[in-house]
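I'd like to ask some things about the structure below.
Removed: one protein chain of the complex. Kept in place: all other protein chains.
On to chain A.
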Amino acid sequence: MKSFDYVAVTKPADAVRLMEPQFRFIAGGTNLVDLMKYEIERPDRLIDISRLPLDRIETTDAGIRIGALARNSDVAADPAITRQFPLLAEALLAGASPQLRNMATMGGNLMQRTRCYYFYDATQPCNKREPGSGCGAIGGFNRIHAILGTSEGAAKTQCIATNPSDMNVALSALDAIVQVTGPKGTRAIPVIDFHRLPGDTPERDTVLEANELITGLDLPKPAIPGKSYYLKVRDRASYAFAVVSVATRLAVENGRIQDVRIALGGVAHKPWRIVEVEKNMVGKAATEETFRAAAQQLVAGAKPHEHNAFKVQLAQSAIVRALQTVATS
């Protein structure tokens, strides 16, 4: 690990004031320290934000506000979360290991790098790690990679990595809002706009500016309460990243869909949602036929690579299974 300077802050304003492009915030450290050991991240200074007083989980009129420094394990076990937003608790508990969830924070989980194993391998080209160098995964071993939303552009800008977070998929289906503070003041960014598709700048995973600090997350109370389910398909029963995952919320009355959200993990550079598909489902019968049609539309633009074509079918089956599970629960 490269040598670096270290400073701990106790106020969000100090964190923002001290931030410079070559510095990094450190919260739980589970993603950052890992990348620093590989010297993929080489910050000159770490700004330790782990003791900022931003770890509360508060019920508000509009829903629940979770501080950016709340630990993943605390959020998953919080009674208000498990009662009102069990989808988030399920997704958090499906991620990483108990030890890592004890360390990992909400802000850090939002910001964990979208990445693949070539990103870690300095001997391989990677447009995300080294813009313009190419992509080791295209033409390489790409079983875990994206099938949707990948960039069409030149080889120098392509990236087919997937966002590895389970939490982010649930937050997308829950219409969560990221609260951010920076030198220019505060702003609120819906999670669905927070993570980016690679476009021609795959080195950027999110729309957050380098000197902006995430302070919290808002979970708005859904207008029509329904039921939810997080389905994670992985290569072993526990402690593995998703091959494909589905976070869904569904409200059904008299057999008709009143409201629905479907977010997919493991298929794109960000949690994959198509709002039009959800809108079109409203009013339709909550049947397998409706679910299959929606699943087809969600993956319609899929562009699989040599080893991941199976994800196109797997994603559709997972969507149908998840929706059926909620509809019959």
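Details
One rule holds for everything that comes next: a contact is a pair of C-beta atoms (placed from the backbone, for glycine too) under 8 Å apart; a residue touches a chain by one contact, two chains touch by 3 or more; residues count from 1.
In this section, contacts and distances are computed from a predicted model.
You can't see one chain of this complex, but its UniProt record names it "Xanthine dehydrogenase YagT iron-sulfur-binding subunit", from the set "Sarcosine oxidase subunit alpha", "Xanthine dehydrogenase YagT iron-sulfur-binding subunit", "1,2-phenylacetyl-CoA epoxidase subunit B" or "FeS assembly protein SufB".
Within the whole complex, the absent chain has one touching residue among A:102, A:133 or A:258, and that is A:102.
Of the candidate positions A:29, A:131 or A:153, contact with the hidden chain is made by A:29.
Although one chain is not shown, part of chain A still touches it, namely residues 1-6, 8, 26, 29-30, 33-34, 36-37, 45-46, 48, 50, 73, 96-100, 102-103, 237-239.
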